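Below is one structure, written out as structure tokens, with a few remarks after it.
Of the protein chains in this complex, one is absent; all others appear in place.
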Amino acid sequence: MASMLDLAKSPAASADPMVPRVVRVTRRRGDAPEIVTLEIDIDGGFTFTPGQFNMLTAFGVGEVAISISGDPVNRGTLVHTIRDVGPVSGALTRLRPGESLGLRGPFGVGWPMAEAAGRDVVIVAGGLGLAPLRPSIYRVLAERDRYGKVAILYGTRSPGDILFHRELETWRRRLDATVEVTVDHGNQDWHGHVGVVTKLVQRADFDPASAIAMVCGPEVMMRFGAAALHEAGMPDEAIYLSMERNMKCAVGFCGHCQFGPVFVCKDGPVFTHDRLRHILALKEI
Amino acid sequence: MSDSAQAPQSAYIDVNGLQQLLDALRRRGFRTVGPRLRDQAIVYDDIESIEDLPRGWTDDQEAGRYRLLRRDDEALFGYAVGPHSWKKFLHPPVQKLWKSERKDDEVRVIPEPIADERLAFIGMRACELRAIAIQDKVLTEGVNKDPHYAARRKGAFFVAVNCGKAGGTCFCVSMNAGPKAESGFDLSLTELIDKRGHGFLIEAGSDDGREVLSELPNRAASESEREAAEAVVAKTASSMGREMKSDDLHDLLLRNLEHPRWDAVAERCLTCSNCTMVCPTCFCTSVEETSDLTGDETSRSRRWDSCFTIDYSYLHGGSVRSSTKSRYRQWITHKLATWIDQFGSSGCVGCGRCIAWCPVGIDITEEVRAIRDSETK
Partner (left out) sequence: MEGLERIVREHKFFAGLDEEYVKLVTGCAKNVRFEAGEYLFREGGPADQFYLLREGRVALEISAPGRSAISFLTVDEGEVCGVSWLIPPYRWSYDGRAIGLVRALSIDALCLRNKCEADHHFGYEMMKRVMPVVIQRLHATRLQVLDVYGVDA
């Protein structure tokens, strides 16, 4: 019989999808107030598709769902951008390099990278929503020829809250993609847009009849963002959102993440707007 | 009626034969559990002898009411279902998942071993067999499988009983889930008790069942015994305590998500979550992390949870479903409507437990009827 040590270290830790494997933080970086990015080098690599998430355990505290925010091509390192909003996420943001955490995943249906081939891609991110979209941005920009026009539209609270500031600058400097950033309120040093991200949608250059949109951010922002894209002429089947709900298992057993008929953990978290439109605007579904 | 290779052979055993069935199962190493009387209810627990069964008892169930009454005979299974369902054994209220140990900066995770126990359920009702099939779908037939449930389920031996009495809140007929156990059992019993005697029509539903049956003193059932058994089932089927038209529930409920009836039922519902605890198909769980003072040893367990609790849908500082109305609506629309989208069948088997065990007597069949009737008016 395999020793317990072997079981704990093997990539498929156990036949039980609820049992995590143990990994260590390799690097830690503070990104913005209360937001930390953890990088985890993984022996044997880690494969995921943009838009998927993992369940991360802070031993002794609990487990929480966190989107994968790294480059899918870089299989040796797993990247998670985490905001401190509670005991578990807070404990994860306080982990230092070398410290251990539990990992289960990857889970979920990700962004429609294959469907986007040959089409204009509009990425609409709000706040921390840029993190689950970053792997998709990496993929699109790395395989730039596969896609039409690319517009990256990002809205957040204030200039100090801009996530991945340096990368946004790098992407903006490319001639083959448009990057527009807007904030809810700006200061004297801010020369960019001030206003809602939906306004950026109205001004973006894409063919609404054939484009594909990937939207992620607070649910209110996604609702209005999807409405703006639809008003600009995009069909609801071409607008993709990443939903979030309470998750205790990520494998469709605990029931917590249900949203109408779907389990956000296994039917999502990425959904087309036409699939969810009828319940998105309903209260308390 | 001619015997075909498919049709189960009906045999007859007497009451002593039932005791021998228990003994045969125990000899094989099964833990035998079945109905017994405790705390003024008929619950499922360990049984060794037929004397442990609630001989001569029946139940009187209505919305918000459950009482035990003496029968005027000595029937061993003369009642409907109580507050327990077999999920307390297959999908236990608390299940440890793993533990972690930290030593010298190295953390190891040790999965909880799969339980080695083989369970034999004595006296399962048709609705309960259906409920288990429904939970099988959720926990073992998707992309992911729950290994603890799967192991308990695989090793289990099912002895069904065809109900001799419909409960006051039963509506298995409406849900096509009873009262006759059609499949999914190893052995099936129909209790025959009259002036001629007291025994059971017994049928095998599997090879394991046939093997065990062959060890019991039995004889072929007579024509009149087979007819008597059919009559028992027919009488039960025609005396259901409730009915619920169920072929249109998906669309009916999902097009009425803002119906004022939800507000009305919310005035009564206490969100006590009794209904989810007694429901044989409810499967929701939550996880709990425990730790010693140093954090060197931690463990995680899974425990039953209910969509009625306020933090079930907690997200970003608040709950998605904070009102009672939204939580009641979630439970009933999941059970009767979106379950079909998710798993291909209704989540309800018509056992009526939620009606009996609701402290304020909310009746799922009445709520559905009110919404349907409001459309035709």
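Going by the order they are written in, the chains are A and B; count residues from 1 in each one.
Keep this in mind: contacts are C-beta pairs under 8 Å (C-beta built on N, C-alpha and C of every residue); 3 or more make two chains touch, one makes a residue touch a chain.
The shown structure was predicted, so the numbers you read here are calculated from the model rather than taken from an experiment.
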Among A:Arg174, A:Arg203 or A:His278, single out the residue that touches the unshown chain.
A:Arg203
Where A:Thr81, A:Ser136 or A:Thr156 are the choices, the one touching the absent chain is A:Thr156
Listed residues A:Arg94, A:His185 or A:Lys283, member touching the removed chain:
A:His185
Out of A:Met221, A:Met243, A:Val262 or A:Leu276, which residue would touch the omitted chain in the full complex?
A:Met221
In the complete complex, which positions of chain A touch the hidden chain?
34, 83, 85, 126-128, 155-157, 161, 182, 184-188, 190-196, 198-199, 203, 217-218, 220-221, 224
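To be clear about the criterion, only the chains that are shown with their structure count from here on.
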Chain A to chain B, mean C-alpha position gap in Å, rounds to 40
Per the contact definition, I'd like the list of chain A residues that touch chain B in the complex.
4-5, 7-8, 13-22, 57, 59-63, 85, 98, 100, 102, 244-246, 248-249, 251-256, 258, 260-261, 263, 266, 282-285
Interface residues, chain B side, partner chain A - complex
97-98, 100, 102, 105-111, 138-139, 142-148, 257-258, 283-287, 289, 291, 295, 298, 300, 302, 305, 307, 312-317, 320-323, 325-326, 330, 334, 338, 341-342
